[in-house]
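Structure below; questions to follow.
A protein chain is absent from this complex, but the other protein chains hold their places.
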Amino acid sequence: MIKPRDPDAEAALEADDIALEVFIHALKLRHGYDFSEYSRASLKRRALELTRKFGVERLGDLIPSTLYEPALVREIVSHLSVPVSSLFRDPEVFLRLREEVLPMLASWPRINIWLAGCAYGEEVYSLAIMLAEAGLTQRSQIYATDFNDYALERAAEGIFNRQNLPEYRRNYMESGGQARLSDYYHARYELMRMRRELLERVVFAHHNLVTDGVFAEAHLIMCRNVLIYFTQPLKDRVLELFADSLVRGGFLVLGNKEALSATSPVADRFELVSATDRIYRLKRDGV
Amino acid sequence: MIKPRDPDAEAALEADDIALEVFIHALKLRHGYDFSEYSRASLKRRALELTRKFGVERLGDLIPSTLYEPALVREIVSHLSVPVSSLFRDPEVFLRLREEVLPMLASWPRINIWLAGCAYGEEVYSLAIMLAEAGLTQRSQIYATDFNDYALERAAEGIFNRQNLPEYRRNYMESGGQARLSDYYHARYELMRMRRELLERVVFAHHNLVTDGVFAEAHLIMCRNVLIYFTQPLKDRVLELFADSLVRGGFLVLGNKEALSATSPVADRFELVSATDRIYRLKRDGV
Amino acid sequence: MSESGYAALAIGGSAGSLEVLCGILEGLVSPTRLAVVVCLHTASREIGELCTVLSRHSALPVIEAQESAAVAPNQVHVAGGGYHLLVERAATFALCAGPRIQYARPSIDVLFESMADTYRRRLAGMLLSGANGDGAAGLRAIHRLGGLTIVQSPETASAPEMPQAALKLFAPDRQNTPDQLIDAVRGISRLAR
Partner (left out) sequence: MSESGYAALAIGGSAGSLEVLCGILEGLVSPTRLAVVVCLHTASREIGELCTVLSRHSALPVIEAQESAAVAPNQVHVAGGGYHLLVERAATFALCAGPRIQYARPSIDVLFESMADTYRRRLAGMLLSGANGDGAAGLRAIHRLGGLTIVQSPETASAPEMPQAALKLFAPDRQNTPDQLIDAVRGISRLAR
């Protein structure tokens, strides 16, 4: 067997792997943020990015800050929870929502939408725009939740970087948007601020998928690119939570790489609407 | 209600309490040392002493060292496990051993003695001296164990500080010693080195009371000032381990403040030999 | 500083403190919700005798603090010799056989600091006559976490070093004569909860 070129690298790897577990334990005990059921490989990568951001050498050097500097914790948690999206991300999904799902939602007198893991709010505004364009705003209520309070604050502000505007515009058009995206924001310097009217029917709330329970009688739940970070037991638990939170016939939209696998305990409670866009519907005949 | 004079002090206290738990977790995951069932108040005090020793500010600052500097860990563990004793500590206990217990041990053709938690070895040498003076050395075998390898090394060296010599001499005499303590050590500068012959029938071995099992068919077990650091469930488990390790009629000697309480699951397997000196005997008629 | 709302009273002293302590115990109102913990610099063989002496002056039972036992209200718990006495967060006693601290075991600092951590602003601490500096840092720890801190006024102490060391380190809430200490303990025990 070949020896490692750099025995220190192997020792550091083993130390970092354990430091990651201790770091997770510290976050949980000190602040109640529970990353213990998050996939380790990408969690570790993001923790290592934090070491560079904070100018410390090793992953374990983040632990004292985690324990003693509450002000840093929201930054740590934000970075670990990857709140990255864009307006109308994966426009084909929004196109299908617009063309197939919204018309069916329109059959309900009141439409409750749960955006679980809303991060910085890109999907909140995307959805609010689509509801407005479909004339459904007044009948709808969006509950946008996240376990990261800092992300919730940012989402409520609705300020995004204009450097991504070309992508946002393209996404909007590909999602079937007929207006001009600029109708929905004010540009200022390098920033864009989404119009406040879009939040008319939006409530932001703290909700932790790891620890909290059923959230609402929802007609549509969107939870995209959240489950990929969870271990299988947590995935299963969250999917069950979604099934229990939906009205019969309600819709569930997952991320492009998140399947409701056949082995999921709630698989037989859903029927498939779109395999490519990961849209499911709670069966009307119950469980 | 009165407000704290120093709100920072209260915040630091809360952070330190959690840092202690994280520190314990780090020691366990990284090195297998499990202090999780140790009483917290004195463990915390010793951890805070370590921060001063290592020149760091807060308890949590010990965690990176624990993760990345294996060389420091034996020092950390040694300090946390309080290996402090003296020769013939509590001489009245040794007097009773000499006068009452050794004569009864002499009725066995072979005498196995387990010194559990031997620390730096003071009791190993004290006992070896007493066995020699009772003419029992050749029939006896002392198994001196500790979970702290550094302590075991020190115990095998048998080097103590001469500044404590007056106390050691007084203890030896009060324990019924008839010779001169100086017969048993070589003095050199400020140190004293115990004579090698005392180790003739001594084996040092790693054994962890928290995780390891029955050790030997022992006729005498001494485990003094170890159980005081353990939580009640661990105390109970270790006492059961001792009961299972003793031959019928074998003796158990605990520390002066460690009672085999009536609520202990093994209480009815022992009979009391001396309440003040915490000496118990496994009943001959078994359980 | 008011005397209401304390759950525990920690008393430390050394040379010359026994007589003052007896007076203080006489001041305790029984029954009380207050738990009293006393740490003198007692050698291990004196503890039984000490409890007997103190009992004569106390309406509350005076007992040696036992490892794992609860810090019970309406009792006076006394630290035995040869071990440090601490109080865990769950308000039970712990012992430590570690080295002497400032030549003392039991150490008043160790007891006071662990009690400050556990009771915070619900702790009152008294430091009496004594010929060394033990207890000063512990009393300051009580002060920092919002507890009430009282030293015996040095001029009334037969060995003033102990209260003086505290006064050098920080400003305790009160400096009391023995008579004032008795009054204080009467209020603290009556208004405890």
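Per-chain residue numbering starts at 1, and chain names A, B and C are given in the order in which the chains are listed.
In this text, a residue touches a chain if its C-beta (ideal position, glycine included) is under 8 Å from a C-beta of that chain, and two chains touch if they have at least 3 such contacts.
The model shown is predicted, which means the values in this text are computed figures rather than measured ones.
J.: Taking the complete complex into account, tell me which visible chains touch the one left out.
T.: The chain that is not shown touches these displayed chains: A.
J.: From the list A:S36, A:N208, A:N256 or A:S274, pick the residue that touches the absent chain.
T.: A:N256
J.: Touching the absent chain in the whole complex: find that residue among A:V56, A:V82, A:M104 or A:I159.
T.: From the options A:V56, A:V82, A:M104 or A:I159, the contact with the absent chain belongs to A:V82.
J.: Of A:I228, A:V247 or A:V273, which residue touches the hidden chain?
T.: Of the candidates A:I228, A:V247 or A:V273, A:I228 is in touch with the missing chain.
J.: Among A:R40, A:R169 or A:R195, single out the residue that touches the unshown chain.
T.: Final answer for the missing-chain contact: A:R40.
J.: Which positions on chain A touch the chain that was left off?
T.: Interface residues of chain A facing the absent chain: 1-6, 9-10, 13, 17, 39-42, 44-46, 82, 84-85, 90, 225, 228-229, 232, 255-258.
In this section, only the chains that are shown with their structure count from here on.
J.: For chain A and chain B, let me know how many angstrom lie between their CA-based centres, rounded off.
T.: Here chain A and chain B have centroids separated by 53 Å.
J.: In whole angstrom, what separates the CA-based centres of chain B and chain C?
T.: One centre to the other, that is 30 Å.
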